[in-house]
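The other protein chains are all here in position, but one chain of the complex has been omitted.
By letter and in written order, the chains are A and B; residue numbering begins at 1 in each of them.
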Amino acid sequence: MGGSATRSAAREVILTLVVAAILIAAMPLLIGTYTLTVLVIYGMLGLSLGLIWGFGGILCFGQAAFFGLGAYIYAISAVNIGESTLPMILAVLLTAGFALLLGAMMFYGRLTDVYLGVITLVVTLILFKFINSTAGPQYVIGEARLGGFNGIPGFQTLNVPGDPGAYIWGDALYYVCAVALVIVFLLVTWLLRSSFGRIAVGIRENETRMALMGYDVAARKTVLFAIGAAIAGLAGALFASWAEIVTPTLFSLGQSAEIIIWCIVGGLGTRLGPVVGAAGLAYLEFVLGQQSMIDNTLIMGLVLVIFVLFLPRGLVPAIASLWQGSVGAFGRRRPVRRMRRARHG
Amino acid sequence: MSLKRREFLGGTAALTTAALLPGAALAADTITLGSILDTSGNFDAYGKPMDQAMRLAVAEINATGGLLGREVAVKAYDTQSDMALYSQYANRLTRQDQVDVVHGGILSASREAIRQTMRRSETLYFYNVQYEGGVCDRNIFVTGVTPTQQVEVLVPYAMKKSGPKVHILAADYNYGQITARWIKKFVEDNGGEVVATDFFPLDVSDFGSTITKIQQTAPDLVVAPLVGGAHLSFFRQWAAAGMKDKIALASTTMGVGNEHKVLTAEEGNGIMVAYNYSQELDTPENKAFKAKWEEAYGDTSAIHELAVSTYQGILLWAEGVRTAGTTDRMPVIEALETGVSIVGPAGNIAIDPQTHHATLDVHIMEVQDQGMTVVETLNQVEPLDTQAVCNLQENPDDNKQYEIQI
């Protein structure tokens, strides 16, 4: 049992790496690397919510808060430090630390579903309002002016570690982000295969049962929440480096809404779904920007309603079952299906 | 495991979409003007007329034989009031479309998001919007008014009409903060006193407590550089509380997006403003401009300050190209630095070589029956604020937005 699980895990890692390598190499032929970079970053952001919502059952209305926080922490520390390695690490760690505190406050307070949603939403709003009202000269951290509504431009963008003059931008930034996404994806895969991940899924399915089995549900949810935030923070820092400016809209409710839509459309409870949903919808939005026939918001709203009504599981699971159905018609799954059908008469 | 293969299928689907996108750069014998504006989303009230003005100016240039005998083509992107799209489209304009010049950007944040991209890719950039001043970069030309150009003339006029005690209500972002400081300076220079200054984030729409506060400070004059739809509520609530006839009101922003046409005549009448342009300007250039606009779009009511700035910005660029005899960046910059000027709908406008900002006419106006009646005109006001910190002739490599210390 253990041996075959390890073997299948290894096979999956290799397959992921091979397919990812092909995709990373092939995609720039189809879409400009500049746009691709942001699609990859959004993919990572989608994955962060997909992890805590799809596998931990924590519906966070404020994933954008961690995205924005990561971006702002990166920008502020990059202005002060002038080299990107430490700011990158800070962006991930501080965001995770913030989520740890927030998560502890919520989960030890036994807040669930809607109430959790309200708190995360409110925290996002507070951050947004705070950052938005820091235009005055008194809001300075080190050498970085917070800048309020206009945000912080002109910070050190990503560079080769140790060499502030060697900027990573353009195509190079795309490859760095794509590789980062693959690494994060593999880490998430590993996490979900570990006992921690299995217990997290158990908590999602039945919190009381897991608590009665002796697991510290609040602690585990808090840690998972922080891991999701760390991924969002990393995405935020990469985004800051890509956009070369951070603005309070990163914290906006609209941004949070979009992340949730990505997960729903892509497919909750899968790792790939949120990534595909994020990149796909962000690209759709980019394409739609070149027409003015129909309002963009209208289309995004329509997509969400249709998915909730008709495809609540999302694209990836739906295609997966279709695929299995068609492959099964020729492959080894066939006898199983026939048996099941037989049993139902 | 088979999941990854499906991701590949997704990729091929994207291929077909990509093929439908507008393709590579235009033919070499046309000049390409890149435009990047929010023509949808929150800021489209500003962006749409700017887009129309841009197209009008280009059509006009082409109707008179183009530039240097070549036709000017437009490559326009709608940024949907989304800052992330500014970066993306700016990159597309400079790398893929390889345009000769970019006009656009509305909010200061959007300008700062693309300014470095323009500079790095050596693409000439025009920012045609009223803003807080202080940008110092040889690659950019700014044709909108800056705070001193308005405040320097507006504050003394308004104080003369009302009195020396002033209460400032400003939008809480870069523009409002800086403008508030200039207002304070000019109030004090004119022997007045600022009794209080309040800042409001752009989404505040309930001003009830503020109106009570103002009555406690009992000023003679309220100067309100408030910005956007939510802040428009202030003018409405101010009138609703019956304050309009008690305390005089001036603004540096009300009317930029034609806000005075949203307020009723009773709510708006008497608000004092100062701008480069008013639809009510009685000059042959303005009449001709409005006639052309009407011919192109049917209705002139959408024309506003920023649209005229855009129109004038494009004419200035065209004049620079004609003077230089080429569209290459450096010769055009050098030509513009000779102090190129045109007579636009809002009067004479010239490039200030030291700052790359504009020297232009400023009109003091009062809102009257949803129009802006010109009371007084000051000719050729220089961008004093930016001049105080920026000298591109001495420091051609300067590249930052200065925060002007007063």
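One rule holds for everything that comes next: contacts are C-beta pairs under 8 Å (C-beta built on N, C-alpha and C of every residue); 3 or more make two chains touch, one makes a residue touch a chain.
Assume contacts and distances are computed from a predicted model.
As stated in its UniProt record, the chain not included in the shown complex is "ABC-type transport system permease protein I", which appears among "Multisubunit sodium/proton antiporter MrpF subunit", "Nodulation protein E", "[acyl-carrier-protein] S-malonyltransferase" or "ABC-type transport system permease protein I". Touch with the chain that is not drawn comes from one residue among B:D137, B:E152, B:D220 or B:E259, which is B:E259. Among B:L68, B:A230 or B:L378, only B:A230 touches the chain left out of the display.
Considering the full assembly, A:V114 is the residue among A:L17, A:V114, A:V140 or A:A219 that touches the omitted chain.
When the whole complex is considered, the residue among B:G41, B:P331 or B:G371 that touches the unshown chain is B:G41.
Not every partner is drawn; the one left out touches chain B at residues 40-45, 172, 198-201, 203-213, 215-216, 229-233, 236-237, 239-243, 246, 257-259, 262-264, 266-267.
Chain A meets the missing chain through residues 59, 105-106, 109-115, 117-119, 121-123, 125-126, 129-130, 133, 253-254, 257, 260-261, 264, 294-305, 308-309, 312.
Note that in this section only the chains that are shown with their structure count from here on.
Only residues 11-12, 15-16, 19-20, 22-23, 26-27, 30-32, 34-35, 38, 129, 132-133, 135-137, 145, 147-151, 153-154, 239, 242-245, 247, 249, 270, 272, 276, 280, 283, 286-287, 289-290, 292, 295-296, 316, 319-320, 323, 327 of chain A touch chain B when the two sit together in their complex.
On chain B, the positions that touch chain A within their shared complex are 1-8, 10-11, 14-15, 17-18, 21-22, 39-41, 77-80, 82-85, 87-89, 91-92, 95-96, 107-109, 112-113, 116-117, 172-174, 176-177, 199, 201-203, 400-401, 403.
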